[in-house]
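Shown here: the complex without one of its protein chains, the others still in place.
Chains: A and B, in written order; residue numbering restarts at 1 for each.
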Amino acid sequence: MDEKKTLLSVKDLKVSFFTPAGEVKAVNGISYDLGYNEVMGIVGESGSGKSVEAYSIIGLLQSPGKVIGGTIEFEGENVLEFDEERMRQFRGNKVSMIFQNPMTCLNPVYTIGNQLIEALMCHDKGYTKEQARKRAIEMLELVGINNAEKRIDQYPHEFSGGMRQRAMIAMALICEPKLLIADEPTTALDVTIQAQILELMKDLQKKENTSIIFITHNLGVVAEICDRVSVMYAGHIIEQGPVNDIFYEPRHPYTKGLLASTPRLDEETKERLIPIEGTPIDLLNPPKGCNFGPRCKDCMKICLREKPPFVEVGEGHISACWLHFMEKREEEARS
Amino acid sequence: MDAKFAKISPFQVDPDKIPDTFALTSEDFAPAGESEKAAMVEKHKSVSYWRDAWRRFRANTVSMVALGIFVLCLLFAFVGPSLIPYGYGDQYRSSQKLAPMEFSAGEKTVASLAGKCDGFYATALQPGSITALPAGDYYITVKGKTYAFTLDKTVEKSVLILNAGADDPLVLVKESDIKDGVYKNSQVIDFTDTPAAGAAELSLVRRVFPHVFGTDSAGRDLMARTMYGARVSIIIGVVAALIVLIIGSIYGAISGLAGGAVDFVMMRIVELIYSIPEVLIVLLLQVVLKDPLQAWFDAGTSAFARSMSDLGSGIVSIFITFALLYWVTMARIVRGQVLQLKAQEYVTAATALGASNGRIIRRHLLPNCVGQLVITTCLQIPSAIFLESFLSFLGLGVSAPMASLGSLCSDALETVSLYPYRLVFPGVILTIVVLTLNLVGDGLRDALDPRLKK
Partner (left out) sequence: MAGYIFKRFVVAILTLLLIMTITFFLMNAVPGSPFLTEKSTPEMIARANAKYGLDKPLYVQLFNYVKNYLHGDLGTSLKMQEGTAVSTIIFHQGKFTLSLKLGLYALALAVVIGIPLGCIAAYNRGKWIDGFLRVVTTVGVAVPTFVLATMLLVVFAVKLKVLSTLSGSLQDFKSYIMPVISLSFYYTCYVAKLTRTSMLDAINQDYIRTARAKGVKTRALILKHALRNSLIPVITYLGPVMAGIITGSFVVESTFSIPGLGKYFVQSVLSRDYPVIMATTVVLSALVIFMNLVVDIAYKIVDPRINLITKED
């Protein structure tokens, strides 16, 4: 893990959706730093705000969604202050993104090559048409597409799901971005294809020296690829730390629950999977206290009244839960 | 361990809000009860589908305004005729070809009496071609008092004036003797309190109602006709849409539920019907059905045949065409919904529990596609109105003296260069009805199907 310099620094980011029914606070004040060459996982269930957070970085947030507070600094510059043209130049060039469903993410009426070359050409890098085509073929070969010379002129529907996701990755990396945001890139794929794509991303990350923000609800995938993990619940990061800490010493009840409900292939356990009871809260009217309170089996009175602050529970490992305070009190009482 | 708490992370939510750890009491760390947790969730319970849809629809200003205007159109068509003294078929011989709000000479003369007496009866204002009051027994009831009298001879172009306070309450005046509300040569009429057997009642008016939209060449009041025409058009639209709804949803539901070969054949039939240019077949049916329908009306003794006969062969064949050709879109939509819903687990569960197909349709499928059905039906109404007006315009829809908005436009066409307003009024009302229905339909779509929301 190389954390000498910070590539991306998100501070107290708040994103709301202004719907007719009221303001939905999809992301409610999250902060983290991401270093060069670092792979960070953002984990959470659907609607926890993880994709919204990623979209704000790359400026893809669409009405009625709006960033209402905080900063996103990329190499020292606040991305949120970019004008439209600057943002366009930034997107795909410095930061690029791949998405969940490779079946719908490629334009069905243009060839793969056309779409790859377009990604390169819209950033005025001085490529001629032939050079761009050559580069596109190179990229397709790099992501492991055989017979790239021929396949470049095919349409997306002639590619399988895994192939399309490879093409998406090729397209995302064609401008050599410093940061790649992967929004559930393997969720829609078969398990075997998933593993291949993850392997490819790991390889490419090393080869191209790209930082990755890896958004997923699949903890197994996180363990595979990430250096550090942030766990999100209902618009907040509730726990963040090195991947091994999160997996072997989770401190927040939600993270614990999440792990207990995930099948572990690496351990020979015969434990039952334990689901987390209840459904996520309504973000239209977030509760006063801890967002996870109503679903938490260790919920205390204070949890329903106040939001818990972060506590550093290990080296680079933080967690926001009142339980840490109770543990401390008990410890003090004992001593 | 103290060090741990000294290093509260810089990522904390809001430093000011963090309560002092030591100010927290043990009570704070007591486990929260299930009910407390539930209460917290309860407060944020989401609203029901229909409440939410209604809220979205209400928030849509355009659709709400359109709904308001459509309700006004409904009032115009269904309540309006009872508010004006003219009927859609009544002809006023002296009031032909009047411009909007214009009075004929006779009406003007009579109108000048307004406010100067308690009521009058003018032969010139009577509907139909007879403008005279034949000899005979009559009676008038005003404010509980009855005036019964006998006319010895037929009176023409005359006005019967009632002035309850005067010495001679009931007088008959020649129209030509009235000027600016003053009349001379009045002929006193003797009356009694009890009407003779078989006497006809006359109802007096206090003022002459204007022809707001003018009159046509036959002396018929155009507003009355437009109101009536709007009523006919709206009824045709609604009935046709209901026919489409019933046939289409039954066909679509059966096709979707049956699946397999049945579905395949049923959908090929739909495809064939879909590719037929309907309007050509509609015209054909109009021609072919006219005589058999008429024969059926004439022979028919059942209440159903009689009520159909009131509608006329043109309208009935419009209904028949809708029943034959126009349900295919609805069937496709319902089938799509059914297929989508069939894949849902609760339907699988119902099937596994041994529920019959009929029960599955009634209990599970229809309630779930009701949103789509409402939208499609609502948008079907204006297209049916369009088709009816198109046929009537070509002279194939409703037949005189019945009127629809289309036939009114058609009637106006011959003299459109002289009397453009005869086209403008029904044309504009037709446009407004279709426009508001379209807008309401769009609003419903946005409200009922949030997925379609842009």
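Following the convention adopted for this analysis, contacts are C-beta pairs under 8 Å (C-beta built on N, C-alpha and C of every residue); 3 or more make two chains touch, one makes a residue touch a chain.
Computed from a predicted model, the values in this text were never measured in an experiment.
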Chains on display which the left-out chain touches in the complete complex: A, B
Residue of B:Gly198, B:Gly260, B:Pro277 or B:Gly358 in touch with the missing chain, whole complex considered: B:Pro277
Candidates A:Ser9, A:Thr71, A:Asn101 or A:Asn285 - the one touching the absent chain: A:Asn101
Absent-chain contact - pick from B:Asn60, B:Thr215 or B:Gln286: B:Gln286
Contacting the left-out chain in the complete assembly, out of B:Leu98, B:Met330, B:Val398 or B:Val434: B:Val434
Residues of chain A (touch criterion as defined above) contacting the omitted chain: 58, 60, 84, 88-93, 96-97, 99, 101, 104-110, 115, 118-119, 122-123, 155, 157-158, 168, 171-172
Contact set of chain B toward the excluded chain (per top definition): 271-272, 275-281, 283-288, 291-292, 295, 382, 386, 389-390, 393-396, 406, 409-410, 412-413, 416-417, 420, 423-424, 427, 430-432, 434-435, 438-439, 454
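Here is the rule we go by: only the chains that are shown with their structure count from here on.
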Residue ranges of chain B in contact with chain A within the complex: 1, 4-5, 7-15, 17-19, 21, 24, 26-32, 36-38, 40-41, 43-46, 52, 55-56, 59
Chain B contact footprint on chain A (complex, rising order): 20-21, 29, 31-32, 236-237, 240, 278, 281-282, 284-285, 287, 289, 293-295, 298-307, 309-313, 318, 320, 322, 325-326, 328-329, 331
